[in-house]
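Removed from the display is one protein chain of the complex; every other protein chain stays in position.
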Amino acid sequence: MQILRQSEHTTKPQDDELLYVGKSLQKPDVAQKVTGQAIYTDDIRISGLIEGRLLHCPHPFAKVKAIDTSKAKSLPGVTAILTYQDAPQNKFSRSTMAEALPSFAYNGERQDQKILTDICRYRGDCVAAVAAENIYVAEQAIDLIDVEYDVLEPVFDPFQALEPNAPQIHSDAKNNIAFEMDHPFNVGDTKQAFADADVIVDFSGVNSRQKHLHMETDSAIAQFDENGRVTIISPSQGPHLGKKHLSERVFSDLEDGDIRWLSPTIGGGFGARLALGLEPIAVLLARKTGKPVRVTSTREEDFNGYASRTDQHQTIRLAALNDGTITGIEQYIISDAGAYLSHSATTSLVNMQKSLGLFRCDNVYGHVKVVYTNTPVTAGFRGYGNAEGAFVLQQAIDMLAEKLAIDPIEIRSRNIRKEGEQSFFLPCVLEHTRLQECMDEGSKAFGWNKKFKGWNRDKSQGRFQRGVGMSILNHASGAGGFLLEHSSAVMKIQADGSANLVISPCEMGQGILGAVTQIAAELSGIPYEKIRVVTGDTDITLFDIGSHASRSIFVVGNAVANCAKKINDIIRECAITHFEKRQVKVKKEDLIVQGGEVFPKTNPETTISVREIAHDEIYNFTEIGSQISASGAYLSTSHHPNHQAGFAEVEVDTETGHVTVLKYLAAHDIGRTINPLLVESQMQGGAVQGLGFALKEDYVLDQTTGEVLNDTLLTYTAPTVMDVPELKNLMIEDPYNHGPFGAKGVGEAGVVNPAAAIANAIYDAIGVRIHSLPASPEKVLAMLQSGGREMPNGASHVSGQRL
Amino acid sequence: MGRVLLPFDYYEPQSISDAIQLSRDSFGTYLAGGCTLVPALRRRERRDSCLISINKIEGLNEFYAHPKKGLTVGARVHAATLLPDIWAGKRFAALHEAIEQLYPPHIGNMGSIVGNLCSAIPYYDLPTAAMALNAEIHTTGLNGKRIIPLESFYLDTSKNALHDHELATHAFCPPPQPDSGSCFKKIYRSRRTTYDSHKINAAASIAFDQDRQKIQYARIVLGSWYFRPHRYQKAEDLLKNQVPSFDLFTEAASIVLEDLKPITDMEWVEKTRFAQAKVLLRDTIAQAASRAKSRQDPFEDASQIIQNTK
Partner (left out) sequence: MKTIATFHVNGQEYDTVIEPHMVLADILRDNLNLTGTKRACSGGNCGACTVLVNGRPTCSCITLGMLARDKDIETVEGLASTKNGLSTLQTAFVQNNAAQCGFCTSGMLMTAEALLRENPQPTRQEVKIAISGNICRCTGYIKIVDAIMEAVSTLQTINNHNEKA
């Protein structure tokens, strides 16, 4: 990875003055992970723990007629069997976002499902649950439950679901419409803009249902104590919102404080853990049995159940003038939520917000419709709508460039929003962007000018054809002003001068524990190795909406920065008397805390250790003792967008349709890199996920049974090491005033551009446009065979994927 | 769809006759490495109530590859055992290559070759490769020993020609002709409608006449298309007595396509699948022929292919 500094804008101290920030330090949790010592939910051993399993409906749409649990009940070792009759009838959404959203977006979070149900709307719906002394008995018991179903006619395609005579999946959702709205930030008059335009481009496409594929499958433990308080242990990306949601929507007899939620080490999230998983049923079983219960799931259940990206069928229309100025953008989205709404409406809205907001344009119109089908539930996934949208919009922009014979980079340069203009989050001004620099530096490093041969180049003959393409994006660093974007951190100093830092976001592998510790070390003066981060226990951590939306480094980082500054302040304050005892007269302002030592700026040889100060504060027998501690908070009121440009070079085998990515480069507008190693890890992981999204990953649904046919890690074909191209990352650094040390978010962006850039590169190579993801061999070949003119018709048996 | 397996009875006989006896008494299923059986049991696709492990039986461990004597693989021999063997790589390249490309590679350390062949799963690779090498299955059953050519071994998906209680003791491939070569290739992500690994595979073996000018013998096999791999005699005949050329191989591939029936209901998927099968067959035949001609060491190009297919 290369870091490029835009020094003319730099407002913060250069790195050489910083001890920790900007350095590739080891994150604190990594050593445990290489020894197998890290404890995930399934690794927890609790005495008396019993095992829970669920019975899923084998039909895509059915009503339970009768259920017989008697055989299962008589199996020795079975502790409890619950059916839909034993579960609360409250409806809730897996998505916990309802608790963090403003009212206008709130409808997008319909509360539409039950823990156990007699009306099964997809194969992931559960009709019964078993708890038994061990997993083997639990599975045998599940096997012995007899259920008689009234099988109903299902609908798997969102367009068929919208037809007047389609089966009605939810009685309160007419025509299966779960959600519909004009985008709240629509402006101007697109009709006029299109009437006045020199050129118009129309493009439509649909993304696939990419699975999150967190390697750790879902699992949850629940245990009640004698006071009726419940402890939940599960891999949650947002336990605070989770307990609010659980108490508010599911268990009306529990209050927020009645739930203690622990998140141990998490085996990947990518957005799927931003929701309730098996926790509600674990709580129900724990309550029923009075014992600690663990509920587990299988990879197959993950595939047939929850969750994946929402397939968004999008149409983009662009109006532009001859000089390439975009004067109107229209975007229509029809999304397939699956059987329940979850995050589908919000991801569709966010898609729109990101794509409509990337370019400066006075006439914007967006419309979203989200439809229920009898397919697995879809949800938020890294990028949260942005990757889904970029794939369509960024191809449309290229089509516009081609029509006007303008270079793809040039047309984007002419239209992107500049600093001081309205940002994509319309009520705010765009305070900081280095997107242009990302394009410029990225194209230089990629060799764009040599590789892109213009729109009318002669296509060479031969089996293997090469092409290049690019794409740009803007993404949030937290959804301030929209979601509840605040976070708080606490720090306390131990008697040995080491510190505990308490933060709320959970570590799913993204590296947040390391990055915030670096910030804390830099600003408090306590050495990095001496700061131990604590997270993952809602009884200890402060409220926070969880790890998502690339928010943690920005929002949590700022909270930690505020907290560490206070600690630094208190240490210096306390140091004065210690210096006085040694006959050194100092003023607080002149003191510096560094590497666990306090010294006057003017006299760095005279040091007092933080250890001594902290010790004396705690073990103070004469005066009123108190441990050095502080809390810091931060409230974000804007999106603080980060940006990225992505460049891809591909080779297409025109005989088989296989596309190989040879090279991929991303240039990211990051503000400042807190830890280059962690940032690069995120970027690489994101790019490879994006590559899977572009070329490999989809979801094949049996059109009669509704079963996901490729429900294993083998048949789903996630990217393996063999798929990884030459990857390069550029960090365009230019500290952003509001970020901690100038940092902006980076976690999600990497996954957004690859599909769009690769699709554009495929066009450059073979002259056909990709309308549906993934650009798998048979689709590419089908398009090639028809010269790109004729799109094969009919759904491809891949959920919702019309070519 | 379970997280763990349901209980079953389990036996570990020490001899072939004990195994057959146990199988008769308990109607058990033979268990080798379990790579096919265990996942299927967990997914509740199978519900065998008794497994008879063959892993303690002496004499099923024979492994032998020789250019003049052929290839013998006992029922307990794991696939990866073949990999370091120089003759297996040189003279039985198609099978060697199929094993080298087993994905994930760990499977080669756990699954047996005979178990793979006995599974009769339509999208497995080893049957295709072994058929190109004229493999046969040697068995012992209630009525003594039999030899079943692989070509008549498959009756249906998950159904092979073994009688009840009959145990496959080893697989055998006859020695190849002197100036011959074989090859195996697969294309991942070639979609069809039913559940499979989305691939097609092909294998070929080609032998030249003494002057190494004309093709004297050819076996062409396409797998993962129907429930079992098939040979395509018309295409084989076309190649005989011909001087090899790219056009000839293309024509042979086209002839195979003429015999293929569509298996999906979608025209465009069918079209692309046919196109991919054609490329696959052409390239497989071409490589087998080039090996026959040059006797190039297959170790090198096999790893090249892994790189290309992943």
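Should a chain be cited, it is by its letter among A and B, assigned in written order, with residues numbered from 1 in that chain.
In the analysis below, contacts are C-beta pairs under 8 Å (C-beta built on N, C-alpha and C of every residue); 3 or more make two chains touch, one makes a residue touch a chain.
These numbers were taken from a predicted model, which means no experiment stands behind them.
Colleague: Please pick, from A:N176, A:N207 or A:T298, the residue that touches the omitted chain in the full complex.
Modeller: Result: among the candidates, A:T298 touches the missing chain.
Colleague: May I ask which residue of A:I3, A:L19, A:A38 or A:A633 touches the chain that does not appear here?
Modeller: A:A38
Colleague: Considering the whole complex, which of A:M508, A:A645 or A:L709 touches the chain not shown?
Modeller: Answering carefully, the residue with contact to the hidden chain is A:M508.
Colleague: Write down which of A:P88, A:P167, A:G268 or A:G595 is the residue touching the left-out chain.
Modeller: A:G268
Colleague: Tell me which residue among A:A132, A:L678, A:L695 or A:L709 touches the hidden chain in the full complex.
Modeller: Touches the omitted chain: A:L678.
Colleague: Tell me which stretches of subunit A touch the chain missing from the display.
Modeller: 26-27, 29-40, 42-43, 45, 135-136, 212-217, 265-270, 298-299, 508-511, 677-678, 680-681, 684-689, 712-714, 718, 720-722, 724, 727
Colleague: Provide the residue numbers of subunit B that touch the chain removed from this figure.
Modeller: Interface with the chain not displayed, on the subunit B side: 3-10, 12, 31, 33-35, 38-39, 41-43, 51, 53, 55, 80, 103-107, 109-110, 303, 306-307, 310.
Keep this in mind: only the chains that are shown with their structure count from here on.
Colleague: Counting in whole Å, what is the centre-to-centre distance of subunit A and subunit B, each centre being its mean C-alpha position?
Modeller: 43
Colleague: Residue numbers of subunit A touching subunit B in their complex, please.
Modeller: On the subunit A side, the touching residues are 53, 56, 135-136, 139-140, 142-143, 296-298, 300-301, 655-658, 696, 700, 702, 709-710, 714-715, 717, 720, 722-723, 776-779, 781-782, 785, 792-794, 796-797, 803.
Colleague: Can you list the subunit B residues touching subunit A in their complex?
Modeller: Interface residues on the subunit B side: 1-4, 6-7, 43-44, 103-104, 187-191, 193-198, 266-269, 271-273, 275-276, 279-280, 306-307, 310.
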